[in-house]
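Quick one: structure below, then a few questions.
In this view, the complex is presented without one of its protein chains, the others remaining in place.
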Amino acid sequence: MALIHLSSPHVSKANSTADVMRLVLIATLPGILAMTVFFGWGTLVQIALASVLALGFEAAILKLRKRPLGFFLKDGSALVTAVLLAVAIPPFSSWWVTATGIFFAIVIAKQLYGGLGNNPFNPAMVAYALLLVSFPVEMTRWTSPITQNGEGWQVAGLLETLQVIFGSVEATWYDSFTGATPLDVLKHRAGQTTEEIWRQSDVLINGVAAWYAVSAAWFMGGIFLLSRKIFTWHAPLSMLIALFLMASMFYGFDPDNYVSPVVHLGVGATMLGAFFIVTDPVSSATSNRGKVIYGAAIGVLIYIIRTWGNYPDAVAFSVLLLNLCAPFIDQYTQPRTYGHKRANRGMKGKS
Amino acid sequence: MSTILTAIIVLFVLAVLFGALLGFASVRFRVEGNPIVDQIDAILPQTQCGQCGYPGCRPYAEAIANGDAINKCPPGGQSTIEALADLLDVEAVPLDAEHGEEKPKSVAFIREDECIGCTKCIQACPVDAILGAAKQMHTVIASECTGCDLCVEPCPVDCIDMIPIETTPNTWKWPEPPSPMQLIATDRGRGVAASESVS
Partner (left out) sequence: MSKVFAFHGGVHPPENKKQSSRAPIGKAPLPARLVLPMQQHIGGPADPLVKVGDRVLKGQLIAEPIGRISASIHAPTSGIVVDIAAYPIPHASGLSAECIVIEPDGEEQWVEHQGLGDYKALNRQELIEHIRRSGIAGMGGAGFPTDVKLHLSEDHIVNTLIINAAECEPYITADDMLMRERAHEVIGGIEVIAHLLRPSHILIGIEDNKPNAIHALQSALKHCDLNIDVIVVPTKYPSGGERQLIKLLTDIEVPSGRIPADIGIVCQNVGTTSAVYRAVHRGEPLISRIVTVTGDAVRHPQNLETLLGTPFSTLLEACDLRPEALARLVLGGPMMGVTVDNDRIPVIKTTNCLIAATEQEMPPAPPAQACIRCGMCEQACPADLLPQQLYWFSKGREFDKAKNHNLFDCIECGACAYVCPSNIPLVQYYRFAKSEIRTEEREQQKADHARERFEARQARLEREAAEKEAKRKARAAEAAKAQEQRKAQAEQPASEAPAASASPDIKQLKTAAAVARTKLKKAQKAYDEGAAASVDNLAELEAALNDARQKAEAAEQALSAGSPAPSGGGDDQLKQLKVAAAVARTKLKKAQDALKSAEDKGLDGIDKLRATVETLEQKASEAQQAFDAAQKTSAPAAVENAPQPEPNSPESGIDAKALKQQVSIMRTKLKKSQTALDSCEDAEEKARLEQEVADLKQRFDQATAAFEKAEQAQIEAAAKDGVDLKQLRIDAAMARAAVTKSERALSKAESDDERSTIEQDLVAAREKAETLNQTLSQYE
């Protein structure tokens, strides 16, 4: 009888980090499905490519760091990063765009900081921001949703998609499949009022419904995760409410120049960001109050950057900026511990 | 020419202004800290053993404040060195072996049937932890003993032992859990062992 000495507790809930990651992956399925339906094979190809690359980079760097491969690859965090980056970039981006992004996400933003749990920034968003800054043209060439292409389901076939992504097709050909996103159109409107642009732009008349549908799919995934208690409601809800309030306020004052709050919530990466990016626990604030502040600040920042900034969408930048603030928020939003009159604020006795 | 001159004047004025502001702030918001010697003295283990070459902890604290090395205190060991390094914002260096090595904490014990009652140890004890009188047997008050060794040398009959303090259930410490395999670069050697244990 070999008895052992261990610290309590001696039982633990049957869950693991890998389970959490698996649930997140499952929750992305509706969104991926919607994107595939409306934008074609590109999304799936990008996800496959990104996943393979992510696992490859992760394995290589673990090898370099002399870590057990199986143990760390199994946690599934690399796959989550890969999927999130793949759905964030345009479905027809060239393979090297994806490769650069994944390299940056896995190697630089995650492993060089010490691997899972130690990265101060959301790896997918770091990579996305890098790509957006480095390859602005590539990153704005979004596929037009099928709803915009007239009659029938006219999406690029799998073979064509592969050709586009792996670079053997002339740019002119695939220009016919690409177009501006609603946020692009609303941003670059050359003095027209919001209403005028809504009446004129094909992207907005026919295309926006597809965006709404994709957002709804992400939302469904998010609700699923919320019901499984993978994250709490604080950060996503506060982000959505903050964005909605900002948009309503300005839209209410001046509907000619500002975009309706519904559009803000429905297009772009708002829903993806709210439920899959903002809720990334590693780089976000910790306490419930902290999460509320964190989410709300992201919501406000998204609106500010979208409306007055240079980039059409702003989820990545807002999240990165708030990642920076997370430790600070944590410091000042500690919960009130049982038996204490007030919560601690920062460090006592240190000036 | 006048542009340059304007720039210089403006910068000069700004420099003076900010300088004055900083100066004012440094006087107005000065934080009165403990004198550095007190802070150092608070970190030292107060064994008063003199192994550092100074007659007690406070003199050594004063010497450190005047720039002496921080690694001369064997009873404090590495943790004291680190605390001092932290306080003084200097690099933590290993203990200087010249002054002795870090030993487990111990207390003096007088083998009482051998004691001749010479009072020499009583005079040597820096914290008055030895009880006794001339021609009377002496004994150490264990709770007051700092384990400084100073009484061992003067004893003419060598009846003082330094006994390491035993761990009791009340003083037992929980060990640190084994490190999960995720530190950066610093644990190259451990990576191999970890992979074996996992696979």
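We call the chains A and B, going by the order they appear; numbering starts again at 1 in every chain.
We take it that a residue touches a chain if its C-beta (ideal position, glycine included) is under 8 Å from a C-beta of that chain, and two chains touch if they have at least 3 such contacts.
Quick caveat: nothing in here was measured; it's all calculated off a predicted structure.
Residue B:117 is the one among B:19, B:35, B:53 or B:117 that touches the chain missing from this view. Mapped onto chain B, the interface with the missing chain covers residues 41-42, 44-48, 56-58, 116-118, 126-129, 134-135, 144, 146, 167-169, 171-177, 180-182, 194, 197-198. Residues of chain A in touch with the missing chain: 1, 3-13, 15-17, 19-20, 71, 75, 77, 115-118, 229-232, 281-282, 284, 286-288, 330, 334-341, 344, 347-348.
Note that only the chains that are shown with their structure count from here on.
If you average the Cα atoms of chain A and of chain B, the two centres end up 50 Å apart.
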